[in-house]
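Note that one protein chain of the assembly has been removed; the remaining protein chains are unaltered in position.
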Amino acid sequence: MEQRDIVIVGGGPAGLAAAISAFEQGTTNICVLERDVQLGGILNQCIHNGFGLHTFKEELTGPEYALRYVKRAQELGIECRMGTMVLDVSPDRVVTAVNERQGVFSIQAGSVVLAMGCRERPRGALNIPGFRPAGVYTAGTAQRLVNIEGQMPGREVVILGSGDIGLIMARRMTLEGAHVACVAELMPYSGGLKRNIVQCLDDYGIPLLLSHTVTRVEGKRRVEAVWVAQVDESLRPIPGTERRYPCDTLLLSVGLLPENELSRGAGVELSPITRGPVVDEHLQTSVAGVFACGNVLHVHDLVDYVSQEAAAAGASAARYVQGSDDAREADKDVARIPVVAQDGVRYTVPSSISPDLMDDKLTVRFRVGNVYKDRFVSVYLGEERVSHRKKRVLAPGEMEEVVLKRADLCSRPGIDRIVVKLEEE
Amino acid sequence: MAEERRELTCINCPLGCLLTVTISNGEVVAVEGNTCKRGEVYGRKEVTNPTRIVTTTVPVDGSATERMVSVKTASDIPKPLIFDVMAALADVRVKAPVAVGDVVLANVCGTGVDIVATKEA
Partner (left out) sequence: MEAAYDVVVIGAGVSGCAVARELSRYDARVCVVEREEDVCCGTSKANSAIVHAGFDAQTGSLMAKLNVEGNELMWELAEDLDFKVRRCGSLVVCTDEQSRPGLDDLLARGKANGVPDLRIIERDELKEMEPNISDAAVCALWAPSAGIVDVFGLNIALAENAAQNGVEFVFNAEVSDVARQGDGTWLVKTSVRDLRTRCVVNAAGVYSDVIHNMVSDDKIQIIPRKGEYMLLDTTAGSHVSHTIFMLPTKMGKGILVSPTAHGNLLVGPTASDVEDPESTDTTVEGLAEVASKCALTVKDVPLREVITSFAGLRAHQPGHEFIIGEVEGAPGFVDCAAIESPGLTSCPAIGRMVADIVSSLLGLVDKPDGSWVAKRKGFVTLEGEPLDVWANLAKRDKAYGNVICRCRHVTEAQIVDAIHRPLGARSLDGVKRRVTAGMGRCQGGFCSPKVMEILERELGMEPEDVTKSGPGSELLVQEGGE
């Protein structure tokens, strides 16, 4: 069987950043497996700008951002197999995949980085009543049709969900000559970035209807109209508020789900909140030698954070294969402190930390469960508050982070938990 | 003329700072709420001469991998010209090979700004 030090599942921004980072750490026998015919993942269809402000200190489009990583991987000579679908990852890190050139093949990997990304929630997951005609697309599918295939999915559009892809597609469809009647959002706040509401909706006079949902799809063969109603506090449609929007297209931007079918097959423990793997300070999953990063781990708002996280995962994967068997065994028994998400914080990545193994600084990322104004993000080591930072606005659409210092943890032996929570004062 | 205050959301970066721009006699006298210098610049510009980057696609001929090439305005253009830029690009096709940064259409709509490719094809 083919042997590789590291196999990376997915050649999007996460997989590429992980591969480059691992290579730069000195582990060069790497193989990236990508199911699409191109590297770069979903960034290739994200032709809008706004990527890379953190990473490159300039504003790039999705394809440009991806290309920087693709070029770097090529410079380093990292092998990437495109058109290659991974079918199975075993708990002992045998990766089985299929492509046209090799057929079905397996690679024994020293370590595996999971970087499969996420998928969009389909209509069916929402139980929107009505017919099932042509013209109902997830925003990402529409984005692919318009930006990659050069095709128009419709002319008169209603969008359900105000996730970023939905907002971006509202503008994109408008620029291509379609009319977007409204964006309906079930929650009382948007799931997208504020800047996208301004430059994708406000700029074009597209109304954002908060606390609204689609209650019915009309049209047996092609969408003819959708019904939009206001919802009450328990998110139920309020009778009498329905309004019929004649249209030929309904786009859905109602959430992203990490794609963890392979992780599940490998026996990786998944978080019911993020739907991604449970990881430690090295982004290692519950299966030794299997790491995760990017949207397969938890859905990110900015690709810059994906790149940072993936670089950390790649470095961890390299460290894993460079270590001795004894060191790996010893790592298994090291003391771990759970990271607990509380009071408005929905989850943290990672969810456990070993002070002995962590780097000097560790970024802990999280999301909040609601819109909060003027709250403090606090970190407690045991009972002691070690950080207390005021935020004017916190929203579920935006990822937050706190940085933990190893010195802080090591100077407090015996703490049983690290708590990240929101406080009013 | 009286003093006017306008609330804006900065679009420079994902922070989305809430800006308050104070205008007096047609002049911006204060920008508040920004967390960086770029926010102040945005606030001043947005109430006097709002501009945007436009991104779209044009068809490409002769590429083995792409049907469309993504493009952008090399820098921001006046917001009222967005649809004029789209119209100017309606009939533009490019031939492979295309490199990132290649000028697809020079000086679009007389703005002095070029349309450049953002993808290889």
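Every chain is named by a letter (A and B) in the order it is written, and numbering of its residues begins at 1.
One rule holds for everything that comes next: a contact is a pair of C-beta atoms (placed from the backbone, for glycine too) under 8 Å apart; a residue touches a chain by one contact, two chains touch by 3 or more.
Since the structure is predicted, the reported quantities are computational estimates derived from the model, not experimental observations.
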item	value
Interface partners of the hidden chain - shown chains only, full complex considered	A
Identified contact with the non-displayed chain, of A:Arg155, A:Arg244 or A:Arg389	A:Arg155
Residue, one of A:Ser111, A:Thr215 or A:Gln284, that touches the chain absent here	A:Thr215
Hidden-chain contact residue, picked from the options A:Phe56, A:Phe131 or A:Phe376	A:Phe131
Selected residue (touches chain absent from view) among A:Glu64, A:Glu120 or A:Asp304	A:Glu120
Subunit A residues that touch the omitted chain in the full complex	35, 83, 85, 87-88, 96, 98-104, 119-120, 122-125, 127, 129-135, 137-138, 140-141, 144-145, 148-155, 177, 215-217, 220-222, 237, 248, 264
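The rule is short, and it goes like this: only the chains that are shown with their structure count from here on.
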item	value
Computed distance of Cα centres, subunit B from subunit A, in Å	27
Contact set on subunit A toward subunit B in their complex	37-38, 44, 47-50, 53, 59-64, 67, 146-150, 172, 175-176, 193-195, 197-199, 203, 301-302, 392-393, 398
Subunit B to subunit A touching residues, read off their complex	8-14, 16, 18, 52-57, 59, 65-68, 70, 72, 79, 82-83, 86, 100, 118-120
